[in-house]
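Here the complex is missing one protein chain, while the rest keep their positions.
Note that the chains take the letters A, B and C in the order they are written out, and that residue 1 is the start of every chain.
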Amino acid sequence: MATDVSPGLGIGMVGYSFMGAAHSQAWRNAPRFFDLPLAPQMRVLAGRNREAATAAAERLGWDEVETSWQQLVDRDDVDLVDVCTPGDTHAEIAIAALEAGKHVLCEKPLANTVEEAEKMVAAAEAVAGKGQVAMVGFTYRRVPAIQLARRLVVDGRIGTVRHVRAQYLQDWLADENTPLSWRLDKTKAGSGALGDIGAHVVDLAQFITGEQITSVAGHLQTFVAERPVATEFAGLSGRGGTERGPVTVDDAAVFLARMSGGGIGVFEATRFASGRKNAIRIEINGSKGSLAFDFEDMNVLHFLDTEDGAELGGFRRIVVTEPEHAYVAHWWPAGHGLGYEHAFTHQAVDLIEAIAAGERPAPTFADGLAVQRVLAAVERSAESGAGWVEP
Amino acid sequence: MATDVSPGLGIGMVGYSFMGAAHSQAWRNAPRFFDLPLAPQMRVLAGRNREAATAAAERLGWDEVETSWQQLVDRDDVDLVDVCTPGDTHAEIAIAALEAGKHVLCEKPLANTVEEAEKMVAAAEAVAGKGQVAMVGFTYRRVPAIQLARRLVVDGRIGTVRHVRAQYLQDWLADENTPLSWRLDKTKAGSGALGDIGAHVVDLAQFITGEQITSVAGHLQTFVAERPVATEFAGLSGRGGTERGPVTVDDAAVFLARMSGGGIGVFEATRFASGRKNAIRIEINGSKGSLAFDFEDMNVLHFLDTEDGAELGGFRRIVVTEPEHAYVAHWWPAGHGLGYEHAFTHQAVDLIEAIAAGERPAPTFADGLAVQRVLAAVERSAESGAGWVEP
Amino acid sequence: MATDVSPGLGIGMVGYSFMGAAHSQAWRNAPRFFDLPLAPQMRVLAGRNREAATAAAERLGWDEVETSWQQLVDRDDVDLVDVCTPGDTHAEIAIAALEAGKHVLCEKPLANTVEEAEKMVAAAEAVAGKGQVAMVGFTYRRVPAIQLARRLVVDGRIGTVRHVRAQYLQDWLADENTPLSWRLDKTKAGSGALGDIGAHVVDLAQFITGEQITSVAGHLQTFVAERPVATEFAGLSGRGGTERGPVTVDDAAVFLARMSGGGIGVFEATRFASGRKNAIRIEINGSKGSLAFDFEDMNVLHFLDTEDGAELGGFRRIVVTEPEHAYVAHWWPAGHGLGYEHAFTHQAVDLIEAIAAGERPAPTFADGLAVQRVLAAVERSAESGAGWVEP
Partner (left out) sequence: MATDVSPGLGIGMVGYSFMGAAHSQAWRNAPRFFDLPLAPQMRVLAGRNREAATAAAERLGWDEVETSWQQLVDRDDVDLVDVCTPGDTHAEIAIAALEAGKHVLCEKPLANTVEEAEKMVAAAEAVAGKGQVAMVGFTYRRVPAIQLARRLVVDGRIGTVRHVRAQYLQDWLADENTPLSWRLDKTKAGSGALGDIGAHVVDLAQFITGEQITSVAGHLQTFVAERPVATEFAGLSGRGGTERGPVTVDDAAVFLARMSGGGIGVFEATRFASGRKNAIRIEINGSKGSLAFDFEDMNVLHFLDTEDGAELGGFRRIVVTEPEHAYVAHWWPAGHGLGYEHAFTHQAVDLIEAIAAGERPAPTFADGLAVQRVLAAVERSAESGAGWVEP
């Protein structure tokens, strides 16, 4: 790891679109609201187009720009590489960064293939002894309501997990005339709804329950096989309005799952759920209680405690904005809800604290690989006709 | 069919527990709230124990009692046989009644096996030309909110169905010490959660969408393999408190489904969903809109119309208690909600009207068979390792 | 009281429109679902138009018809007179019935004026010693969720009541072109939203809290002063389409209240709340907990217990359909919700049981008078400019 005599932590970020903006907000906010053992220093942003990268760096708050991630990884003033690029580049960048002695925060999915993810895990393990950390960005874990859900499971408040019912519902492809984009091209995106959003609910289910998915039986579906070619793809022909091209990824993924604790799960990820914009829903039924969460109401966790009895029992609508709840005391008074972006700040805080404490923060690359293996198993199951497949 | 010179319709009901009580309430209520072309006459209730049957008949409003269903079927003053017994007796009674010239209303499931159900359908078809009707009691179809859901699909308001997400959640077995009962014995109950409650959501999905489930990939699970033998089963040994016996049916069933219109479904039926008492939930996402229903709030249908646009669109919480809604004008003013039992009255009304009009009311025995085939396919898929199976 | 050698209770009902239908359903249902000490016998229905009354009696299940309520009151086979007429006739009928030795169930409002209500209370007191009961039909008290709310207050689970927030919201007058009807004519209806629906929330607030409203500060508003004269009122002029007449009652009533236990209340009753069909909402905040109810979801009570703590506390959504809940065990299994009409059956049951036990069932005429006094105080306060007025 780069030696740094100051109490700062030099950050270099690769990529600067949606995730880059969210991560930048986190690095900027973390020291404003939390007492950190190391001060994050937003030293450099890497992007191939210097002009665009420079504009982004200025807007997002980075000191300098590099036009290749390799240059960024090589800098002595970078202690941590934050990988916010598309999934097909994660392995190469993250492994190089780890080998260069950097800590790494890598956006999800860890990689587009299990093979790449395995190499990343190996790389992370190889340097773990040197105190280098490698974390994957399953950020929803750090929504306070999800933290509370996890706590309730750990404390035994829901007993043995019987059912997991998890959905990630979006609707931006429900309109058949929504044009093609790189996200619908398997060569670029690797996967469709399964990898993009299904990954999140797989991770959440495993995180909250503390269990592993041990086998899956799944199906992938592409509802709209051809879509209009978007204007910017239409080229010189001028026929953009009528030209159509193939969708090569799944529009939706559904699968059954067996959990390591004996429970069963039902998972769904889709971009065709009209009216559901970003509904990450997870309900868990245990022998002693139940939990339910919907990201459309992200500051709330529903908790059923069977000890409340038949007469007075009912799902408690817990508004997770009390100082007693994870992270909340650092923000605003009770009842003043947080938003989507705050979980990124919590992720940054936990990562910095782990680095300072010499601990390995979760989710580790191994956790990311576990998710990737589940997704790959779903694909294999779907190809083989939905039979059980082990990750 | 028994000739009846009066405008009445003589009813004979076999069985008198939960379903018998609900059906009796329907026969009593139908003429109080609806103008019927034929007056239902509650002539006879059949039960093997004369004393118990007599007490039930008195309480439920039946004129007379028979101690065998055969005697009931043979009576000339019975025009319609209402079968409310457990599923293993449905085929024999219903077929005999049809052959005796009676109309038949048979509780769900139509039968415990596909073979029996097929014979019932054949018997129904054989007499259809004589104007005899045969209807199966998927009563939830006649909840006004479900009728509205069906109407919206028929009217094209949700477009092509992409997703069906259906759950029937109960929790009465979540406690591992709940004792054994006949419902947990495969030789008596035939099936567990799948046949008992899963049947309802299969029928609802097919009814609302107007589509068939064309293949399923499923899993059945028994979470608690042994349970205490209930006191009344413990016999002379006196060891009732500690003796345990096997559960031989499924505690929960989960399956994926492909719909005839190209959509995909995810189904779940369980008796282990702590805190969910009778939550029949169905959400349908189409290309132009979505629907969502939860029986815990049975007078409400949620409807998303994509034509409401991105800025002003949102699931409409329709309180289905207006005179414009199916059946409602016959009851109370707007906003005065109905309960569980009212759908049974609606079923009786529709059945009587169909008989008078010489029409065949849905759900027919063929509809019941279709559900049975789906359930059987789920069982076969589960046995074979969750691969796709066609009903 | 009329001597009756049978174990039955002869009922005579005056009036047969909305409330008459609801009460008839109750008398018919009570013995079907509950074990009653006295069998209600639906002996006679009174209505001025013999033809219409006869048709109603047949449909609603009454044995005979009288064309004057006096004849009904005089009959020896009538033990209880059920008054379902408009409020301006309550006093005369109920007092005559009490003086004739009958029990009386009188629909709300007890009367159109405090003076009449006082006479009714006096008449009821005068015969109480003879075992005659007099009950007023604040039926919503007997919704199971409301019973649970009351129980929680009695058990001290919400502590000292600080706030009552009660609304009865309808919208059938929101359209300015809804035509005139007798309900908008003060000479016939006595009052508008205040007396018609405000009465219910006043009674519920006092019932659940066990407290009295000790002073009010209120305002009445008529938003639409003139409305089209309905076709049937238009007479020979043929100008029905354009003729308009005055609205002489309140469209909406709002008032502040002081409760006898030191809390404060805010009450609202309106027929102009677009989209709210029959939303009876009451929220009570106490020092140790809170309760919230909305009749649009009538099988649910929300309960906040401060003892659940800051971290895990939240309003419990109690589905009030368990056998442990009041009345529920007599109907259907857990989770199978009741509807609007069931509370009328509960009212009939409690009334019959009280008569058999020689007890005085609540709400008594005195309870009805207490509500009437509050409404009158609101009117006085409104007339005087919203200052505090004691009932």
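Following the convention adopted for this analysis, contacts are C-beta pairs under 8 Å (C-beta built on N, C-alpha and C of every residue); 3 or more make two chains touch, one makes a residue touch a chain.
It should be emphasised that the depicted structure is a prediction, and the values quoted were computed from it without experimental measurement.
**Q** From the list C:E176, C:E226 or C:E359, which touches the chain that is not on show?
**A** C:E176
**Q** If I consider the whole complex, including the chain that's not displayed, which of A:A22, A:L204 or A:A217 touches that chain?
**A** That would be A:A22, which touches the missing chain.
**Q** For a quick check of understanding: of C:R43, C:R165, C:H336 or C:R373, which residue touches the chain that isn't displayed?
**A** Residue touching the chain left out of view: C:R165.
**Q** Considering the entire assembly, which residues of subunit C contact the chain that has been omitted?
**A** 158, 162-163, 165, 167, 169, 171, 174-176, 217-219, 221, 223, 252, 254-256, 258, 262-264, 266, 268, 270, 272-276, 285-290, 304, 306, 313-315, 384-388
**Q** What residues on subunit B make contact with the chain left out of this view?
**A** The missing chain touches subunit B at positions 148, 152, 300-303, 308-319, 322-325, 334.
**Q** If the hidden chain were put back, which residues of subunit A would touch it?
**A** Spelled out for subunit A, the touching residues are 18, 22, 24-25, 28-29, 31-32, 59-61, 170, 172, 276-279, 295-300, 319, 321-322, 331-342.
Definition applied: only the chains that are shown with their structure count from here on.
**Q** Most contacts: which chain pair?
**A** Counting C-beta pairs in contact for each chain pair, the top pair is A-B.
**Q** Which chain is most remote from subunit C in terms of Cα centres?
**A** A
**Q** Taking the mean of the CA coordinates per chain, how far is subunit B from subunit C in Å?
**A** 35
**Q** Would you please write down the residue numbers of subunit A that are in contact with two or more other chains?
**A** Those would be 313-315.
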